[in-house]
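Okay, handing you the structure first.
Here we show just some of the chains, and they stay where they sit in the whole.
Think of it as A and B in the order they're written, each chain with its own count starting at 1.
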Amino acid sequence: MRVSDVVFLFVLGAAAALVGDHSHVVTDTTEYLSHAVPSVWSSPIWFPILVGAATVSLAELRLHLRAPRTSVSARHGLAGVAAVIGIYVVTALVHTAQAVPATVLIYALAAITWCVLGDRYAALCGVLAAVGGPVVEAVLAKAGLFRYADDGVPRTLMGVAM
Amino acid sequence: MRVSDVVFLFVLGAAAALVGDHSHVVTDTTEYLSHAVPSVWSSPIWFPILVGAATVSLAELRLHLRAPRTSVSARHGLAGVAAVIGIYVVTALVHTAQAVPATVLIYALAAITWCVLGDRYAALCGVLAAVGGPVVEAVLAKAGLFRYADDGVPRTLMGVAM
């Protein structure tokens, strides 16, 4: 990737992280327990940095797996970003709902997004994000940095549509 | 259909029924009044059996109506199943909302699903499910087996995307 692509993807991931995390904080889905580092909007500064870096890393990985599909346009990219951010805020909006319908809705939306936009490499990147995201979260939650009311679904979606 | 197809569709319909019905029970959308038969998760055992059998019957009917479209892939099938289950749990999530916006949302989602995936035969199967499902429900509710807080929309969707 060119530097401009790296910057673009980092900013995109970080911006989506800030919007989604703000949605989680204002709905009490997430509560930050430590305020030792500076905040950006509702998030400690390491959160958008982590998500931005993960976005760049997954894109880089995807390019190493296989050449990008030529049939994918900027319109698909916009749709994918809108889908991921839309699903992200839905996790905030339904967090007070019962666990099964809320979780099933998120999985259904992720599956539909993949059906429309994904391929097997996107699925692999999605699975990596779905494993890696919660692992990082579990470590940080264990370290007492935040409390997470739901089951870590949101971050698992970040790589699905890429 | 081969036996394996029948088994697959039966299990698929029954599993979707269990997920959706659990969502209805935990949100008080549905309340079972009789506990005379064994339960599976939140449902009396006849419920997943009925929905599984209806799923197989609609698929069989669809095959008799006309040869399946060759343009439909497994990806379309997954999207259709995710759409139906997603809409099903949305009926649980919005059941406390006002009737008109909640019902219009469900119809809009069903219409979009049909626009993306359906054809005229799917529409016919959907209408059959939309008539047959509530008729069965009305009989069972009249018999005092359960109380249904909403208007029977969910089951009407089971056949839409098939």
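Everything that follows uses one rule, which is that a residue touches a chain if its C-beta (ideal position, glycine included) is under 8 Å from a C-beta of that chain, and two chains touch if they have at least 3 such contacts.
This structure is a prediction, so every number in the text was calculated from the model and none was measured.
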item	value
Copy number across the full structure, from 2 displayed chains	3
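FYI, only the chains that are shown with their structure count from here on.
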item	value
Centre-to-centre distance between chain B and chain A (centres being mean Cα positions), rounded to whole Å	31
For the chain A and chain B complex, residues of the former touching the latter	94, 97-98, 100-102, 104-105, 107-109, 111-112, 115-116
Residues on chain B engaged by chain A in the complex (per definition of touch)	19, 22-23, 26-27, 75-76, 78-79, 82-83, 85-86, 89-90, 92-93
